[in-house]
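To keep things clear, I will list the structure first and then write my remarks on it.
In this view, the complex is presented without one of its protein chains, the others remaining in place.
Residue numbering begins at 1 within each chain, and the chains themselves are lettered A and B in the order written.
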Amino acid sequence: MSFLNHYIYYIGAFGLIFIGLYIVLVKHNLIKVIIGLSIMETGVNLFLISIGYIKGGTAPIFSTPEIEAARMVDPVPQALVLTAIVIGVAVLALALSLAIRLYQHYGTLNLRKIKEQRW
Amino acid sequence: MVNPVLLIAVPLGLAFAIPLFGFISQKLEKYIPPVAMLFNLIVSLSLIPKVLEQPIVVSIGGFPPPFCINLVAGPVGVLFSAIIALVGFLVSIYALDYIKEGATEKYHMLYLLLLTGATGVVLTGDIFNLFVFFEILCISSYALVAYLGNRAGIESAVKYLIQGAIGSSLVLIGVALLYGLFGTLNMADIARNIDSVSPISVFVPLVLLITGLGIEGAIFPLNAWLPDAHSSAPSSISAILSGIAIEVGIYAVARVIFTVFGASSIFLFLVLLGLLTLLVGEMSAFSQKNIKRLLAYSSIGQIGLIVFALGIATSYGVVGGLFQIISHSLSKALLFLAVGYMIYRTGSMDISTLDGMGKRMPFTSLAFTIGAFSLVGLPPFVGFPSKFLIVRAALAKEEVLFTVLIALVLLGTVIEGAYFFRVIQTLYFKGKRVSPNKREEAPIAALIPIGILMILIIVIGVYPRLVTDILNSAASELLNRIGYIKGVLG
Partner (left out) sequence: MRRIISILLLGIIALGITLSLAKIPFGTPKTKVGRYYIDKGVEETGATNIVTSVVVNYRAFDTLGEVTVLFIAAIGLGAVLTTGRRKKPERKIEPASLVLYTGCRFLFPLILLFGAYIFVHGHLTPGGGFQGGAIVASAFVLTYLGCRERRISERGSKLAESLGGLIFVIVGLVGLAVGGYFLMNFLPKGIPNFLFSAGIIPILYIVIGVKVGSELAGIIDNLIEESE
């Protein structure tokens, strides 16, 4: 049980990463692949956040004077996640616009059937 | 002293301002990228004499490293930013006339942002900041590959985006693990503490970072996107992707291996990987009928050679690898620019339709020939001294293994020569149906950058001493981790 207590967030984060990666590797539908990429991003973000966590910690904001600094969680991973989320949104938006165009050209989103460019 | 942060801030600001210039006059927009890159070129060249003495470390925000992001303008960074600015400047002049269709305003913004991202990657001293600039580089190249909006472009962009997005997630996991292990993101600070944890736990972030960055650097077997993306982008973008983007990927891999991890145990693996990449690339190029795919596969081969040279990890080897990067940037940019207008004139990318181009477009064909000769490594072009240095580095190891490997590299060069000569033969000695007075030379805005690249290839090929100073000190920066750490953290 203590194992779960110690690593539950890591397990969750990497569970999401592997689910996403598996979808990207195995599925043929572009929309599903994009969803997979998005799940993977979420897992990475969760992992980043859990690295900075401290047991029983609070948010690193000095809103009232009595908050003690020693209990604050690490602010850096939160800043990094903010950046990572925005980058993820950017990639997602671009991927969706490409999917729209791809569908207009080929009439399908199945990546197995779209093989004009090859070795 | 000029602050190296201007190399990033000025092009970034100008890229943001392009729509504002567009409100004044639509014609003004396309002149912004050349202006920004000319500024970068001048600043980079003026920084070279200073960084030869000692690297310039500037912090951003005014806090001491490792508590803020810092830029490290050492010989390597300034060398790369000068190459980026030079090739970027010449290609942006080419694009003045070449890019006429589509959302041209967006093209120029994305183009300038791509180059800014590349400059940021080579100058930054912070691993997460490197990731951010890497994303700027990648995302703008996804959009630019799809710029023409045709079937091939969209399909290649989708493939490129999927592989690139997986790569960037892997990089981010690697960065997160490094932060968890060391509590810092500054590359010099991580490098200083890397020996304090067991090798097995730093091995995983190393593999994740190499894999993720190697996708952009097109190291075999992570290069499935490259031939599609490079061949279906507009030719000016192919020149940038081949001449700059993959080199920046290789730079990032080299920086991670040499400086951050100091992982001397994987150098031999790197050599073998490079050789494999080289042979796969050259053999695939040999069987191509599409001229742009041929050039794209040849880029893979050249990247293999660069990785091979860097993996030798002696002073000769790294100098040779960096020299090969210069040579490949100039030659491959020249080849793509020359091919761009040939395709424009014939309307097809098939090699067999290029017959008689030697008479129809004599100057452009000459440029193609010079670029091809330089890539193959014939004197007096720039490819000769760089390949010579790599061969000398491998032989100086005085090991049987390296002698065998360099023989295989030379075999790759022979294949390279064979397919380039086939194209040149088509250009000059086939196709009698074109009458000699029917000239269709490329417009002047394309001939100027092509001409400048030709002159540079010959001049550096004849006087390699022009670049040896900066190459030698760049190689010693990569090989001397302790010096880098001391330079940043004092």
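Here is the rule we go by: contacts are C-beta pairs under 8 Å (C-beta built on N, C-alpha and C of every residue); 3 or more make two chains touch, one makes a residue touch a chain.
Given the structure is predicted, the values throughout are model-derived calculations rather than measurements.
Student: For the full complex, which residue in B:Val5, B:Ile343 or B:Ile452 touches the chain that was left out?
Tutor: Missing-chain contact among the listed residues: B:Val5.
Student: Specify the residue from the set B:Val207, B:Val404 or B:Ala418 that touches the hidden chain.
Tutor: B:Val207
Student: If the hidden chain were put back, which of B:Gly88, B:Gly120 or B:Gly412 would touch it?
Tutor: B:Gly120
Student: Given that one chain is not shown, which residue among B:Ala82, B:Ala95 or B:Ala146 touches it?
Tutor: Missing-chain contact among the listed residues: B:Ala146.
Student: For chain B, which residues reach the chain that was dropped from this view?
Tutor: Residues 3, 5, 9, 12-13, 15-20, 23, 58-63, 66-69, 101-103, 106-107, 109-110, 113, 116-117, 120, 128-129, 132-133, 135-136, 139-140, 142-144, 146-150, 154, 157, 173, 177, 179-181, 183-185, 197-198, 200-205, 207 of chain B touch the chain absent from view.
Student: If the missing chain were put back, which residues of chain A would it touch?
Tutor: So the residues of chain A touching the missing chain come out as 6-7, 9-10, 14, 18, 21-22, 25-26, 50-55, 59-63, 69, 72, 74-80, 82-83, 85-87, 89-91, 93-94, 96-98, 100-101, 104.
Note that only the chains that are shown with their structure count from here on.
Student: Starting from the mean Cα coordinates of chain A and chain B, work out the distance between those two points in Å.
Tutor: Taking the mean C-alpha position of each chain, the two centres sit 29 Å apart.
Student: Within the complex, which stretch of chain A touches chain B?
Tutor: Interface residues on the chain A side: 17, 20-21, 24, 30, 33, 37, 40-41, 44, 47-48, 51, 76-77, 80, 83-84, 87, 90-91, 94-95, 98-99, 101-102, 105-106, 111, 114, 116-117, 119.
Student: Across the complex, what residues on chain B touch chain A?
Tutor: Going through chain B, the ones touching chain A are 128, 132, 135, 139, 142-143, 146, 149-152, 154-159, 161-162, 165-166, 168-169, 172-173, 175-176, 179-180, 185, 227-228, 231-232, 284.
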